[in-house]
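What you see is the complex with one protein chain gone and the rest in place.
We call the chains A, B and C, going by the order they appear; numbering starts again at 1 in every chain.
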Amino acid sequence: MKYITLFICMLLLWLLLTFNLHSANIIIGIVASLVVMMLFGNKFFKDWQKFYNPLRYLWGIVYLIFFIWECLKANFDVAYRVLSPKMPIKPGILKVKCTLKSDIAKTFLANSITMTPGTITVDVIDNHLFVHWIYVSSQDPNVYTKKIAGRFEKLLKKVFE
Amino acid sequence: MSNDNQTPEGMTIVVKKICQFMAPTIFLFGIYITVHGHLTPGGGFTGGVIMASAFILQILSYGSFLDKLQQEKWHLELTESLALLCFLMLAVLGLLLATTSVFFGNFLHRGSFGELISGGIIPIGNIFVGIEVCAAISSIFVALLIFKDKEA
Amino acid sequence: MINILLYVLIFLSFVCFIRILFGPSMADRMVAIDIFGTLVVGICVLLVYKTGRLFLIDIAIAWILLSFIGTITLAKYLTRKKLDE
Partner (left out) sequence: MNSFSIALLIIGVTFDLFGCIGLIRLPDIYNRLQSATKCVTLGTCSILLSLFIHYGFTPVGIKALIAIPLLFFAATVGAHALSRGSYIYGIKMTDKTIRDDYKKEFKK
């Protein structure tokens, strides 16, 4: 079943990439997707049911809007740190506990942390993320866990779990 | 919960999970470049290199044991030779079927300018060159890994 | 207008070259190469505006994908693993 999911995804990507609906184009797209399916199908996501749940896409859009806002804030934050003559940096690597279970959710949490203000994920070991923070404002585990990971976890749980 | 890819070899879980949909995308883009070779820049060689890099990304992120790689090398060499043979057959078919009767002569309908199905035998030749280059570059990567291991 | 922005981006790629030439360690050079790859995508898009050749966006996508693989390879080389384990 995950093979068919990969096939549908690749066909959609092909149609977007070429962006016309001639019959020759669609036939070549189906053949190309079949080739990709044969070669890469066994490494694709095992929990394919999540692709067919429309509620997840809705929460995904909410997450996307929230994420773009955070991303813009991140850029102005970094621009401020780079341009100010004193360079207010106080870096450190912190150990952050995350409550998410599935791997794909952890991956997206790590990617989101990389794009938000002043943080970058260095490593993921089991249930802990190691986060490099450019300005460590507090060293209390509860406070910084909430500040770094807490704002994404609720939404990501709805999207990916 | 799918902890199926948490194996000791390879890179971290983030790279593996992203690779699960990045590698098919790269391969599909290579096919796109190859098939549209007669309309846009690129063609057989460029598309083949992009397709091979999808395999290289998979080997890098998941890790692969050496004896398994040696099996893969046999398949790759077979694919490369077969694609080269098909390319040669296409050229000989031009000698037999085309009205001008030259090597690489065009025996297909030319189509109209700018369409996807146009250019006679050039797209088919592009596809065979793409498969050949993809197999060749992957087998170069695998061969470099095997030789390095034997030297050390 | 487009010309000025193009000059700015080319100047920024030379800034990346400074980091590649004088980077204290190997990893600094790799970061600069990664950033240079992203800047080239911007240059490709500005060239689409300037010349009107629409195929340059294909080259931009190919550049994104290939520079991703280059970055992953260099990062794996830094972790002192062999490339196939």
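The working rule: contacts are C-beta pairs under 8 Å (C-beta built on N, C-alpha and C of every residue); 3 or more make two chains touch, one makes a residue touch a chain.
In this text, all values refer to a predicted model and were calculated from it rather than measured experimentally.
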{"item": "Which displayed chains the hidden chain touches across the whole complex", "value": "A, B, C"}
{"item": "Positions on chain A contacted by the hidden chain, ascending", "value": "13, 16-20, 71-72, 74-75, 78-79, 81-83, 87, 89-95, 110-111, 114-115, 118-123, 125, 130, 132, 134, 136, 139"}
{"item": "Where the unshown chain meets chain C, residue by residue", "value": "1, 5, 8-9, 12, 15-16, 18-19, 25-28, 30-32, 34-35, 38-39, 41-42, 45-46, 48-49, 54, 57-58, 60-61, 64-65, 67-68, 71-72, 74-80"}
{"item": "Missing-partner contacts on chain B, residue numbers", "value": "11-12, 14-15, 18, 22, 25"}
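By our rule, only the chains that are shown with their structure count from here on.
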{"item": "A-B against B-C, pair bridged by the larger set of C-beta contacts", "value": "A-B"}
{"item": "Gap in Å, rounded to a whole number, between the CA centres of chain C and chain B", "value": "24"}
{"item": "Euclidean distance of C-alpha centroids - chain A vs chain B, Å", "value": "29"}
{"item": "Parts of chain C lying in touch with chain B, wherever the complex brings them together", "value": "55, 58-59, 61-62, 65-66, 68-69, 72-73, 75-76, 79, 82-85"}
{"item": "Chain A - residues contacting chain B, complex", "value": "6, 9-10, 13-14, 17-18, 22, 24-25, 28, 32-33, 35-36, 39-40, 43-47, 101-104, 106-107, 110-111, 121, 123-124"}
{"item": "Chain A-touching residues of chain B, taken from the complex the two chains share", "value": "1-6, 12-14, 17-21, 23-25, 27-29, 31-32, 35, 54, 58, 62, 115-117"}
